[in-house]
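Only one protein chain is missing from this complex, and each of the others stays in its spot.
Let's turn to subunit A:
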Amino acid sequence: MLSENELKILFFLKNVKKANSVEIAKNTGLSESSVLSLIELLKEKGLVKTEVIYQKYYALTEEGSRRKEKGLPEDILISILNGKEKELNEIKNLMGNDFNIAISWAKKKGLIEIEGGKIIPKVKTYTSSEYYALNNIDQADKNTIQLLQRRGLIEEKERKIVIVELIREPAENEIGISNLSRDLIVSGAWEKFKFRKYNVEAFPPYYTISKKHYFKEFLEKVKDIMINLGFKEINTGYIEMEFYNFDLLFQPQDHPAREIHDSFSVEGSGKIEDKELLNNVKQIHEKFWKYKWRQDITLRLMLRSQTTATTARVLASKPKIPIKTFTLGKVFRPDAIDATHLIEFHQLDGLIIDNNFTFRDLLGVLKEIFYRLGIKEIKFKPAYFPFTEPSVEVYGYLEKLGWVEMCGAGLLRPEIMSAVGIDSVAGAWGMGIERLAMSFLNINDIRLLYSTNIDYIRNVKIRIE
């Protein structure tokens, strides 16, 4: 298959049959060097034969180029004199290094005479034949050439010229277009050619597709499920008071979960405007857990260790009943980081407050959420959480892992409801998300959910669901 540039050369040769590489370059607009390589290709394809000749030619020397530009010294002298006598010294000053050459050639050519330190011109204007020759060496006569050589203005050189002769016209199927261009389309020239074929079966070069993060996509899917179930999304901050993370949730201040190695603490303390709520919580703790409750502990800051802290804030906000809310966010717990543990992970917490809400309703909601998450088989186990009674753990059946504990839930204790002044039944649950995501995304190292390897992220397959 022939390229456009090869075709250009063939078109030119079709008319002249034989031409040299210099002529070809001039007529096709291609550079001499590409013409030489294209000719080689055409020769290989048996379309042309070539003959290499070495041609002598004259090239300007450095001085020759200068003279071609500015004129020969004797011509300049005549032009300076402009038909008038002038002092030798004056001209010497004007012409500098060229003075001697100018005087010598002007005298030799009979253009001037010198008398008593003065130059007397014989002519008013003069242009030397050498100057014309410099501008058109090809047409100069032999004498002038010799003269130029003698004056050191030109030198003889040799160059390689390839003479190309068309020996066979290309067959139709040898002609093709590689890059379709606007010109080819608009001129209709494309009709004369075929399109060159590509190796369409070869693999393409590397190319990055941008995509959303796989784990974020899973989190969004979980949100969508909750929205579709009629829940309102809420969010609160990572920095939390122990009050919302523990005390309001009926967790006594000496509870093991509040020890230093079970949550991250942060310097400083918060403030709670609702003094009545504070006092209610104090009284309930002291009545049921029988210890001296301390306000300085409850106001301490920490990184929330459960999104139930967000649920606690909803409870404390005096919400209008009935309500259904959820939150999906990060929680923080000290742990050794390995394939199944991280020190920060996501939880989904949900809350329903409704007068007629029952434990069986709670089981029903949980069953529905898991069903929509794709877990069709679940079972319920009695459990213990300080803030719920009855409490339940939900186990889901995952193909690879079998029965896995997935969620803690229950009806909020009446002590909590009375502390926040809500006379109604509330169901609540908290669910770790990472383990579920690992199962869905078929990932066996939890750290891969937060991979810092861009190639891994780029290569993760998108799930259709």
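Criterion: a residue touches a chain if its C-beta (ideal position, glycine included) is under 8 Å from a C-beta of that chain, and two chains touch if they have at least 3 such contacts; residues count from 1.
Heads up, the rule we're going with is that contacts and distances are computed from a predicted model.
Asker: Missing chain, UniProt name, options "4Fe-4S ferredoxin", "Phenylalanine--tRNA ligase beta subunit", "Branched-chain amino acid ABC transporter permease" or "Substrate-binding protein": which is it?
Answerer: "Phenylalanine--tRNA ligase beta subunit"
Asker: Using the touch definition up top, pick the residue from A:R150, A:R182, A:K197 or A:K212 that touches the left-out chain.
Answerer: A:K212
Asker: Tell me which of A:I24, A:V162 or A:M226 is the one touching the absent chain.
Answerer: Within the whole complex, the residue contacting the unshown chain is A:M226.
Asker: Write the list of subunit A residues that the hidden chain touches.
Answerer: These residues of subunit A touch the chain that is not shown: 206, 208, 210-213, 215-216, 220, 223, 226-241, 254, 256, 260-261, 264-268, 270-273, 288, 290-291, 301, 303, 324, 330, 332, 334-337, 342-344, 356, 358-361, 363-368, 379-384, 389-392, 411, 413-415, 425, 449-450, 452-455, 457-458.
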